[in-house]
Each structure stands twice: as structure tokens, then as C-alpha cells.
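Once you've had a glance at the structure underneath, I'll fire off some questions.
Note that this complex is displayed minus one protein chain, with the remaining chains in position.
For chain A:
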Amino acid sequence: MNTLIAIGGLAVLVLIAEIINLRKFIIPITIIGLLGILGLTINDFGLQATYFNNMIVVNKFSTAFNSLFIVLTIFLVTLSGDFYKDQLPKISDYISLKLFLLMGAVSMVSFGNMAMFFLGLEILSISLYILAGSNRKDIRSNESGMKYFLLGSFASGVVLFGIAFIYGATATFDIGEIFKLAINGGIPKWYQLGVVLIIIGMLFKIAAVPFHFWAPDVYQGAPTLTTTLMSTLAKVVAIATLYKLSLILTLSMPEAYITALVFISIITMTVGNIMALRQDNIKRLLAYSGISHAGFMIMALVNLAQSEASLFYYATAYALAGIAAFTVVIVVCRGKSEELIEQFNGLAKRSPLLAAVMSIALLSMGGIPIFAGFFGKFFLFSQALEKGYITLVIFGVINSIISIFYYFKVILAMYTKEVEENASELQIPLSYKVVGVVAILINIVIGLYPSFLLDIF
């Protein structure tokens, strides 16, 4: 609860800083503020409490994910400093939007009431629409923002529709009561319809197949930092919310629901991977790889009772690797009209540090041992096997193999191809080096000591 208020306060502070002409200090203040809030959140750990008539529920799940969101936001804000250096007058808008987005994220994993959930979802989405279209003079950014807005608001509508159905069936917005009513049975059929609508809306938000068509275009067109945000923070928020919703709503669902989930999981990772193989634009490649990762994370939904820790671990590993990879993408592709994989040619010679960061991030996503991504996959596979979904695991394994192809395509370009002749000297701001290295270090540390994250649940 304190977290939510503190973030809101910080966002307002950032807006005020603009008025009293303190633009230069916005980023340091925000980072320090967020670090403080992170401390506050971790301090709350183990607390079980509800606030405002069950509007907000604080438990281990919400605290763990909130901490992850705050860490990711700290990285994103750090990257903002240099990314928006040409747009200094607007910096307070960008930063406060990110903070409002974080507020939405926090309410999405700590809601105790469907109204709160929808509020969080909308705060997050609207901030994202604005950020996607924030590069006003670039037609592709406009396209991206527009597309995302139209499709995203449609999905929000579907979610709202589902909430209305559930309200119609249970006459309450309170998730605790919905849970009890659903378990006891005897509620009208349209409860299930409502659940399906909500799940579909959320599957849209995490870009699961067949609701994924918006993702590559939106990712490609949006300013790269916004793409970073969407593919790391927003995706992790959506999947965590989906998990929490499933935990409350889907226990009384018929068998066919799980079959459908297994199918969606398989098809999401497969389609994402196969499309990623064909991309020559790095942002589209990462978008499709993100889709396949969403497929992996859906695996957590087939074994709801045991997968909390593994989902958290996977989400952390994926988001950290994503931050590191996109940091490198921003530096390498700066000022280019398109972000092509060719631009990575010979990066190892231009900047060994960035090449190493990118390689480790991709190896982690590909699931090569000792990096966190491998353990993430391992834990998800093992919890799915526990429930006997062996087909799902075999598809997961096959997809891990396919993904190696395109991750290695980028790694090979960096280490073996010659630098393009007209390539200019790389300008690597210190903040980017710090973010890349720190994200990778955390990734390796949680790879070596997975218990560090797993044992908190």
C-alpha cells in the first residue's frame, strides 16, 4: 500500500519539478526515490494485509512482483536520461508517465477488487499508448501508438465485458467473495463466459497467439525505449496479473479450459519462434522472441498451485535479459531509420563490452546453462511435468532448440562479421554501460543462486 502512495507522490513530484525548473535533477531524484520505494516494498515482505475495504491486498506474491517492477523501472528511468537528451523540455512528462505506469502495474498485482484491477490495467495501458506514440514527428511512432491504442482499448473492452458478466453472476467485485462463490458452485453459466473474456483480454496484453498481431508492428514503430518498456515491464505485469486472475477465477473451470491453455502455450511459443527466424529487424526479432517467451510463461498457468515461484523466476530472468539486450539495441541503432541486425556486424570489435552484454542476454533468453534463463525454463518444465503435461514440455524443448538459431544469428553477426565501412564511432553513455552490466550481473547471480528468488515464496 505504501508503495502505491509513494510512487504516486513521486510522480507528482516529478511534474512539480518541471514547474519550478528543476529538469536536470528529475532523473537522479526519481532514481533515488524509486530506490527508497524499493526498500520500503522489500521491508513490507511477509506482510499480509488488506486496505480500503479489500481494494488492495498485500501478500508475498504482490510484494515480490512489485519489487521486480520497481527494479525494472529504475533501469528504464536510468536509460531515459540519455535517450531523451534532445527532448529535455518533455523529460518530466516521460518520467512521470513511467511512474504512473508503475502505479498501474502495482495495482494490477495487488488488487483485491475487480474495479481496482481494471483501474490499474487502464492506467498502465493509457501510459503505454502515449509512450508508444510519443515520437510525434515520426510516422511509424504515430502508427504504433494508434494501432496499440485501437487494439489495446478493444482488449480492455473485452476485459470489462468479462468483469460485467462475472458481476452479473456473483453480484460482487470482491475477489475473495468471487473465489468463494466459484468454489462452492451453483453460479450461473455466464460466470465462465466472463472468465474466458477476461483471460482473452489478458492474453491480448501479453501478446499470446492468436492475439499477437499487434506486437511486432507496435514494437518496431515505438521509440526503442518504449519498446524496451513494453517487452520487459509491461509483459511481466500482464503475465503476473494473468496468473493472479487465473488463481482466483479459473479453479472451477472445466477441463477443456486447461486443454485450451496448453494449446495456446504451445502455439504461442511455436509461432513466435518461427516468425522470429525470418526477421532481419532486431526489434521485430525481439518482439517475436517475446511472444514465444509469453508462451513459455503460460506454462505456469497449467499448474497454478505450484508455479508461483517458477513464474516469478522466469519473469525476472526474462525481463533482466530483455533490459540488457535492449540497452545494447538502443546504443547500436541510435539515429538509424531502421534497426537491422546488420548494424550489429562486428560489434565485438567496436565495443567488446556491449557485445558481451548482448551475447549473455541472448544466451540467457535461449536457455543456455548457468544463465538465469536456463533455470527459468528448467523450473517451468519441471512444474509442468509434475502435473503430467509431457507434450507441453516436449514442445517447450523443441522450441528452445529453434530459438537458438535466431539468437545465435545475432551473436554470430557481432563476433564474426566485419564492421560496415561507414559505421561511425559508437557513443556509449556511462548510464547505458551501468544498466547493461548491472542487469547482466543480476542475471548471472540469480543463475548461480536460484534459491535466492525461489525460497522467498
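Before moving on, here are some points about what is shown:
Methods note: a residue touches a chain if its C-beta (ideal position, glycine included) is under 8 Å from a C-beta of that chain, and two chains touch if they have at least 3 such contacts; residues count from 1.
What we mean here is this: contacts and distances are computed from a predicted model.
Its record in UniProt calls the unshown chain "NADH dehydrogenase subunit M", which is the match among "histidine kinase", "NADH dehydrogenase subunit M", "Metal-dependent hydrolase" or "Ribose import ATP-binding protein RbsA". Contact with the omitted chain, checked across A:Phe25, A:Phe52, A:Phe263 or A:Phe405, is made by A:Phe405.
Residue in contact with the omitted chain (choice from A:Ile16, A:Ile370, A:Val419 or A:Val445): A:Ile370. Contact with the undisplayed chain is limited, among A:Ala309, A:Cys333, A:Leu347 or A:Val410, to A:Ala309. If you put the missing chain back, the residues of chain A touching it would be 309, 363, 368-370, 378-379, 381-382, 385-386, 393-394, 397, 400-401, 404-405, 408, 412, 415-416, 449-451, 454-455.
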